[in-house]
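Heads up, the thing below is written out as structure tokens.
All protein chains but one are shown in place.
Each chain carries a letter (A, B and C) given by its place in the written order, and its residues are counted from 1.
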């Protein structure tokens, strides 16, 4: 099922190629009166040869976003904003507030001592911490403390609230949510916690303590929810695992040494609508290009490098965020010859897999590298 | 997680309630310059209390559509149209050619002796035959003959082509596809068959002969594709099964005697993105109202009745098509006191289940019946 | 992992080859005193090159068993016997009352008007009816009427009782149980119904009416037990399905046109410890030989033929029962040139699959046919 690339549809038997006539135009008007239409007027558009995302590749520099995010601290109160977030909006997806495809992302800031009220919603959320040491979140009663490089989840339907208990400056973390997907499927619900705040359990990061060493605790066999009971993955353990993996395995030709944050009870993605990965590019490593269905939001966790997306170069350094639309060619390079670089990413791959939409293709020419402009 | 209903967000702690000021407007412009925005300006809209579909409940009368569909026979050739289809377009979903939610449906007409070329696409398709005796389709090499009331599938990625080998008039069948879903997820592919036509196997309706009697044939254990190897469900067996079920079980309070067309190898839905049901309403039966996430396209297969959707009455008879948007209250009644009525339907429930989006609620008041206008 | 066949172990490096000495014998005695032993004294025996079943191939002629079974009617009362059953016992498995491997089978007789009390047990049971028209069984409250050629199940843990409500002679049916397996795993439980009898629901064969036409009824998605909710498969539908399958498919080279009785909710075997098949041999068909792990009990449902098992010929006709031990070569032939023959069988294949023990091999030589003595 290799796509044949773009070409003029009107020369191909099997594509619609009807020209307008006065008679047909009258017919189309008659159809429109009855909430109907002629398929052949839109067929080639709605059944394209291959994906035609409205999303463009974009890179947001952390150095440029950070001052804007900090400015929000003074401009709006946390209570009035609900959450004080600068969201990143793809120029092709402003109608649905998406960064790419049906994925939302934003940078949230919390000043020292601030806290947000508790709510829950159908949309699933994840966090990746950029800076600050006092961040905490309570997810269905479990208090988590998270620092730079940590990854945490707030699965669909869980009560959650968060804040900054440090005193040495604001916390900035990145939110990732599937809000546009939830809305596209008309499935959104939202609730404010009846008491505005939860009573957390006594043990902080309990799920991190519970799921270590590739052992599953008593009771795990009864876990029946569609998401991971492990709620946070600290940076130190993640980076150590990537280093171990780098010693033991070659990795992917397209992504370097890459691993998926995993639901320990199933071996599957952390949530049913969003997956997340961390990848390590060895010093100087330049991967080969591939493309796949599914959209990805990348955040630079360590180092500096460049990614080529749809033929366009995007240099990046720590904290930068960039997106790869579905079916866009992409490849990554670590520009440091002596240190590794790490990219955190989240994606809609679990959706692609569940619905049978996953497809991947390697870039065959030019030793696997795209020509760039 | 019961939603709290609609109310003014600006009075609720936990919702965004920031008023515009000149300073903020300048800030918003600054954000827009960097492909960013302030979440609190859209938060209440993109995280609603409960689903806010753009789709409206609509009923299309077959008596009105049929002349329009037949007119297409003369207006366009099959070759030029690709497929000669009058699609049903929800007034709120014209941008994506959807009948409801992310589901497409249309009425396709084929004159005696006509046939269409073969293609395949990522979108999954299903058929429900309205009239005509000569319809056939070839799906991945298996020829199927289908008549009125028959249900057949063309799973994602299968080669397919069809035609009318009868000589007593045109065939009209209804297509159902997940095209809007595939496009929303940027996952669409399309291919014309290299030979324009397939070579079918010798046995017609082979999969129907193969999967009978609740037995699975040799080799079925190796079936690894994400859809049903059984491709068609003839009306006679389906109706007999519903009658048997009506004798043995009470059925659903909301849907009467209802059963799902099933993948015999897994017991799951026929395809990963669309499910299909047939339901029988006993003579005079009026079901209670409920609502659920997920969109549904109904087609009246037998009898006459009325459905109340979001408080609006939609009387129906055989051949009529109507839609229920996500989270809209709905209930059905058979208006014939001596004969049963049957509704065929297809839906996106498999998507709702895979993504953890399924939710349902019974209408509690007034003995389960909505007030109507 | 092709086995290397039998050969002298003491010439092979990697096998135990320790000769007894007085010193070693003293050592073995010392070990025995402490409930211990030396592995190398038994290693070659307990880790054979390939399976070494204690079961032999056996065929029981129905013509010979039937008078013995009928005699039991007069010799013991149903109440005293619990169940009046002549069990078939493999000469190599008398210690565990097995017909082959860890499978039990027997012929049960019930006189007109007789009924048995209700009980339940961990062991799973199945029935295949040989003769008589009045047989019934109640399984967890569902009354089933079964006639010759019908297959029914009594899954592990379900209350069940049965009887003969006809007045034209006794019923003889065949029981199949996994009792020896349950005992080998120390997992057997048994309970007499507190009221000695169940109150059946009003609808006879309700599950047969409920699961037809490859549709699943409302509520089926909530079925969580590890066995089929469909409890009986009447002969007529089974035979019709086999005939349809014979038209549409070639079948298996080893088994002819064969299909497995299936749990409609999962597409899996009817119970977690025993599967069942019906196979049709076309007129004159002689299959090729293969062997596999797993034990099988066959019952001739129709026609006459011969099976060659481990090189030994077993001619059979309707009602005869024969067994194939694990890893024994076997092939089947229909000796009638104008009519088909049918073999019912039950097996422990679900156990083989669950535990990762399933292995199969085709007989390569002599055009797939074993030499016979």
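Some observations on this one:
The criterion applied here is as follows: a contact is a pair of C-beta atoms (placed from the backbone, for glycine too) under 8 Å apart; a residue touches a chain by one contact, two chains touch by 3 or more.
What you see is a predicted model; the values in this text were computed from it and never measured.
For the omitted chain, the shown partners it touches in the full complex are A, C. Among A:26, A:203 or A:362, only A:203 touches the chain that is left out of the view.
The chain that is not drawn here is touched, among residues A:75, A:241 or A:335, by A:241. Listed here are the chain C residues that touch the chain not shown: 1-4, 12-18, 23-24, 27, 30-31, 34-40, 42-43, 46-53, 55, 58, 60, 64-65, 68, 71-72, 75-76, 79-91, 96-97, 101-102, 104, 106, 117-123, 156-157, 179-193, 196, 226-227, 272-273, 293-295, 325-327, 348, 351-352, 354-357, 359. By the touch criterion stated above, the residues of chain A touching the omitted chain are 203, 206-220, 230, 233, 237-238, 240-242, 244-245, 247-249, 251-252, 255, 257-267, 278.
In the analysis below, only the chains that are shown with their structure count from here on.
If chain B is disregarded, contact among the remaining chains splits them into the following groups: A | C. Centre-to-centre, using mean CA coordinates, chain A is 52 Å away from chain C. Computed centre separation for the pair chain B/chain C is 43 angstrom, with centres defined by C-alpha atoms. Separating the centre of chain A from that of chain B, both taken as means of CA atoms, is a distance of 29 Å.
The residues of chain A never reach two or more other chains; the list is empty.
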